[in-house]
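Quick one: the structure is below, and I'll ask about it shortly.
Every protein chain except one is present and positioned as in the full complex.
Naming follows writing order (A and B), and every chain is counted from residue 1.
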Amino acid sequence: MKKRTLVISSILLMVFIGMQISSCSSQRAMIANKTGAQLWAENCQRCHTTPSPNTFNDQQWEAVGMHMQIRANLTPEEIAKVVEFLQSANQD
Amino acid sequence: MKIFYPNHLIRVLGLSLCLLVLSLNSWGQDQNPPAPVQTQTQTQRNEQRIAQKGPETKFLLTGYGYTGFEKVGSENSTFGPAGFSPIFLWKKSDRLFFESEVEFEIEDGNLNIGLEYATLHYRLNKYLTLSGGKFLSPFGIFQERLHPAWINKFAEKPMGFSEEGAMIGPMTEFGASLRGGAQIGLSKVNYVLYVSNGPTLNTGSSNPMDAGRLDYNNLGDNNNNKAIGGRFGFLPFSSSWLEIGLSGQVAGVGNSGSAFQNVKTQMYAADLSIIKKVNFIKSNVDIKAQYNYVQTSKTNYLDTAGNSYTFNNTSTAWFSQIAIRPMFLEKSFLKNVEFTGRYSVLKTPQESYWAIDNSQVAMGINYWLKWNSVIKVNYQLTYSKGEQTEPGLFIQWGLGF
Partner (left out) sequence: MKKSILILPALLFVFIGYSFHTSQQGRWIAPASADQLSNPYKGNTWAAGAGKKIFNVQCAACHGEQGKGDGIVAVSLTPPPANLQSAFTKTESDGAIYWKITAGNAPMPSYKLALKDPERWQLVTYIRELQNK
């Protein structure tokens, strides 16, 4: 019984993923146009309070970015935007 | 097929993972979004500033520290636990990265020092990172993402998620992993697949009272059968407010060549994470939950009198927690206050010497001094079957840096 539920739910999941893949280009554009500020606000708080952009210098943010990309399995596009945003708060 | 074996789940998970990675690799080619001209200037500016500052390596010494005070049941009150966990991060290039956490903790009158993790990472492509070393178990979300004192909403870890009582599910792995994340339409998926030494069965040879327990200390292995595990996470909505995860691990746990060499453990976990702004209470609401199930195959042990006995070796631990922070109130100190509640349950085999059937309610108030500094005051009640309810008061100050 449980096995059947599992099979059915995995099929549903695959169908859902298929639907997502073929989703329309305006949605893709919406995702592609997300800013670093948005992604910073949405993703950091999934686990911890959001860090202030003036916490680290540019090099340190690079290390933090890679650490968090791996830990939270963020996409490279997401983390690149977030790190760039955080660095842009460091004045020259 | 009257019993549902979690290793089916793991096979299905593993297979879907492989399919997914394969399909993504071909599909992902056209996915590079064109970089907007204007932001590229910002990128160039940042790169230039970094280049000016000297050597290529981007290094950061970070981590967290905490201290506290507790009064549990009829025990004497005490300061502690307290700890210091420095984390070292080295980004050698866009592909190569090393991270390590060293742990110093004073708990129950002892100072424990440990290497929490030390992992080398190599980014193979945009969807996969290959890692090796000692790493936090991607088994659910608590150990990997939520356990640090400045992140955990409570002073104590949930029952079954720390060495106290019984540990149900691993904390770290020693092995290798492949992991990554991908955007699929509006949703996101993330995945980890790993091979590691895995847990060891305590056969009770040194202390019959521990027979059947799993030892998650994994620095060496007692057999050639490596643990295989993984987690699959799914974030259906574009603003990432919901994540659902499924994890599994199968491992041979008995010493090779012993009577226990065929003993295997199957475990799985389900996790849930919700973070959402709720307008009518002007608050951010954070809900986390995880269910762990660990089953070791039935085998014979010797009891304290030397007679053979056996039991169904299945343990479960789960928690669900909520944290509400009215951060959208105007000019009120309540902005920095967080109200928390957690319910957790721990059940170990009732026929074993280490039988536990506990549930626990924890309530708390957290005060955030800064984004990375929190003072937690918790009151908790632990209910044990056939015993008196045990109250506990905990105060903890955590700082991430």
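Methods note: contacts are C-beta pairs under 8 Å (C-beta built on N, C-alpha and C of every residue); 3 or more make two chains touch, one makes a residue touch a chain.
Note that the coordinates shown come from a computational prediction; the quantities given were computed from them, not determined experimentally.
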| item | value |
| --- | --- |
| Contacts of the hidden chain among displayed chains | A, B |
| Of B:S162, B:S238, B:S320 or B:N336, the one touching the omitted chain in the full complex | B:N336 |
| Positions on subunit B contacted by the hidden chain, ascending | 38-39, 41-42, 45, 69, 71, 77, 277, 284, 325, 327-328, 330-331, 333, 335-336, 367-371, 375, 377, 393, 395 |
| Touching residues (missing chain, whole complex) on subunit A | 33-35, 37-38, 40-41, 44-45, 49-54, 85, 88-91 |
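Following the convention adopted for this analysis, only the chains that are shown with their structure count from here on.
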| item | value |
| --- | --- |
| Touching residues on subunit A, where the partner in the complex is subunit B | 2-3, 6-7, 10, 13-14, 16-17, 19-23, 27-28, 30-32, 42-43, 45-52, 55-56, 58-60, 62-64, 66-67, 70-78, 84, 87-88, 90, 92 |
| Contacting residues of subunit B [partner subunit A, same complex] | 1, 4, 8-9, 12, 16, 20, 27, 33, 39, 42-43, 46, 49-50, 53, 58-60, 62, 87, 89-91, 97, 99, 121, 123, 126, 129, 131, 141, 144-146, 150-151, 179-192, 233-234, 238-241, 243, 273, 275, 284, 286, 368, 371-372, 400 |
